[in-house]
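Right, I'll just put the structure down here and ask away after.
Note that this complex is displayed minus one protein chain, with the remaining chains in position.
Per-chain numbering from 1; labels A, B and C assigned in written order.
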Amino acid sequence: MYSEKVMDHFQNPRNVGEIENASGVGTVGNAKCGDIMRMYLDIDDNGIIQEARFKTFGCGAAVATSSMATELVKGKTIQQALEVTNKAVMEALDGLPPVKVHCSLLAEEAIHAALWDYAEKHGIKIEGLQKPKSDIHEGEEEEAEEY
Amino acid sequence: MYSEKVMDHFQNPRNVGEIENASGVGTVGNAKCGDIMRMYLDIDDNGIIQEARFKTFGCGAAVATSSMATELVKGKTIQQALEVTNKAVMEALDGLPPVKVHCSLLAEEAIHAALWDYAEKHGIKIEGLQKPKSDIHEGEEEEAEEY
Amino acid sequence: MGKLIYLDNAATTKTSPTVVEAMLPYFSEFYGNASSIYSIGAKSKEAINKSRAAIAATLGARPEEIYFTAGGSEADNWALKATAEAYGAKGKHIITTKIEHHAILHTCEYLEKNGYDITYVDVDENGTVKLDQLEKAIRPDTILISVMFANNEIGTIQPIREIGEIAKKHGVLFHTDAVQAYGQLPINVDEYHIDMLSSSGHKLNGPKGIGFLYIRKGVKIRSFVHGGAQERKRRAGTENVPGIVGYAKAVEEAFATMQERTAKEAELRDYLIDRVLREIPYTRLNGHRTNRLPNNANFSFQFIEGESLLIMLDMEGICGSSGSACTSGSLDPSHVLLAIGLPHEIAHGSLRLTLGADTTKEDLDFVVEKISGIVERLRSMSPLYEDFVKKLQKNG
Partner (left out) sequence: MGKLIYLDNAATTKTSPTVVEAMLPYFSEFYGNASSIYSIGAKSKEAINKSRAAIAATLGARPEEIYFTAGGSEADNWALKATAEAYGAKGKHIITTKIEHHAILHTCEYLEKNGYDITYVDVDENGTVKLDQLEKAIRPDTILISVMFANNEIGTIQPIREIGEIAKKHGVLFHTDAVQAYGQLPINVDEYHIDMLSSSGHKLNGPKGIGFLYIRKGVKIRSFVHGGAQERKRRAGTENVPGIVGYAKAVEEAFATMQERTAKEAELRDYLIDRVLREIPYTRLNGHRTNRLPNNANFSFQFIEGESLLIMLDMEGICGSSGSACTSGSLDPSHVLLAIGLPHEIAHGSLRLTLGADTTKEDLDFVVEKISGIVERLRSMSPLYEDFVKKLQKNG
């Protein structure tokens, strides 16, 4: 059901782990729905993401999207990181099954949550960043066609 | 679905044909239901059935019961012939499938019809013989268990 | 018994050995549940997807419009009952014909008991649906027209394209029971404006116990069998993977050989019809003379009854079927034969012979010879024939 890229990132996840004294940490999702992602970012004084790490409780897609998301934001500026959308993560993984799309949304939210934490800690405001929902499943749409 | 006896009487029906100037002829059943039996009896002055012949339009069971019925009444007195019930015909054939029981009723009725014809022609009354129904399907019961 | 001449392919067909071969790996090797996550389950899922796509392609449909069922009857039940339910608020009127299979007719009776109103349109003496009557039957509360693609007894092919156009014009859903036609005739669901279509695997040399219902995208009918999320949540039950794979294989073969096979069958069918009508007196052909399934011949032999004929043919190794009541355990003969206007006693004397890909001219020569003798023998035992001959003699 998963693409080779997803399987690769699931089997060999990049950047698993914690960052001590991270610049920003964000946790999204909830156990009820079976996905929790925690993203650690290390951001230097120029606003460049030097390091990104994650921990994820969730399915194969959740792990793979977390892994890919950390890869995608590493070395980026904050503004560039904001452009790492769930679509970008999915594309980088050669797609996800329809029922797993919410995992990529979670990854996007995890980045935002970590950046939000960074901004709060540093008392700054990041252009275009809204306070992330803690639960990305809220208000999620059912599959279009219902039987 | 049929016993060997039934198959034998169907493949090699005994007494097929007509009797010219028969003592009694009876036809029962109707084309609507797919079974018509005609029974010819030759009855001597002592009231002994010397010969019995039949013609039948109908299924395998109809042919076999006609054949067996002629065998059973041959050599019998009229009273004995009246005792050739559908049950007797069925038993002599080692049974019939439930949906074919009506064929044996038809055979019984055919005997009665031929005897009735004989009695009418000779202006006599046969003890215990009622005017046969021309259509034995009338009022027939459905299979007990209905779904 | 010597050679078997099987001429009851409309009842069921031999599962083709290549079909069985295609199924075999899915019994004991790739037996995984298609809904599971591990690789052996993925094998099953892949096989189902491929089968679905192959079948969809033959109809000009999309794979996600094919829903596997346990056979033609379930597909027919599903189409009618679920449409009735889903569109019941719009209306409770359904139009069908007098010559549908019991899977349709008995389902309609069931719906009638549940407050639906069914119009059974007549057919003409050839078994062709009366289009004007059908169109006139449409009312504002009509939600569905269900007409079979070709009849299973007399083989008559219905004007499906015209019916589809009528249904479309009036905004009514159109279901066709194509159990007999699929694999014998080219069908395109878009061209014919078909919204739902039933098929059954064992009618085209596929396995028994598998069928499908084509449901056009957008038709809002729900599950008939509720439960697991199989078949896009519309038909619950662990997928019959070997059945599905075998079905697709049979479909593939049927469509690859369709033109050649049906041309050959139609030629043999005509040969059979011509000889029987010429050589056996008091015989009629039932169904349309030309516009009929390529493998179907259906005769009525006056003065005799069908079951007797069948048993005697069986003793010669010939398998056929009859619309006689006696073969079904009911008292009335085939509703189809009555609908085309046959009197009861003639309907009782009917014989259906349906050819297969391996039927030969020699087979049919043997069959005609045997029928001829058996019919003669049964007539010699028939009181109806006796009466007829006596009347002839009296008049002559």
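Basically, contacts are C-beta pairs under 8 Å (C-beta built on N, C-alpha and C of every residue); 3 or more make two chains touch, one makes a residue touch a chain.
The structure displayed is predicted, hence computed values, not measured ones.
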| item | value |
| --- | --- |
| Selected from C:Ala11, C:Leu131 or C:Leu338 as touching the chain missing from the view | C:Ala11 |
| Full-complex contact with the absent chain, from A:Ile36, A:Val89 or A:Leu129 | A:Ile36 |
| Absent chain, residues of subunit A that touch it | 7, 10-11, 13, 16, 18, 27, 31-38, 55-63, 99-100, 137 |
| Touch list for subunit C against the chain that is not drawn | 1, 4, 6, 8, 11-17, 19-20, 24, 27-28, 31-33, 35-41, 69-74, 76-77, 101-104, 106-107, 109-110, 200, 202, 207-210, 223-229, 236-243, 307, 310-311, 313-314, 318-322, 327-330 |
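Going forward, only the chains that are shown with their structure count from here on.
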| item | value |
| --- | --- |
| Distance from the mean Cα position of subunit B to that of subunit A, given in whole angstrom | 89 |
| Whole-Å separation of chain centres (CA-atom averages), subunit B against subunit C | 39 |
| Inter-centroid spacing, subunit C versus subunit A (mean Cα positions, whole Å) | 56 |
| Per-residue multi-chain contacts in subunit A, two or more chains | none |
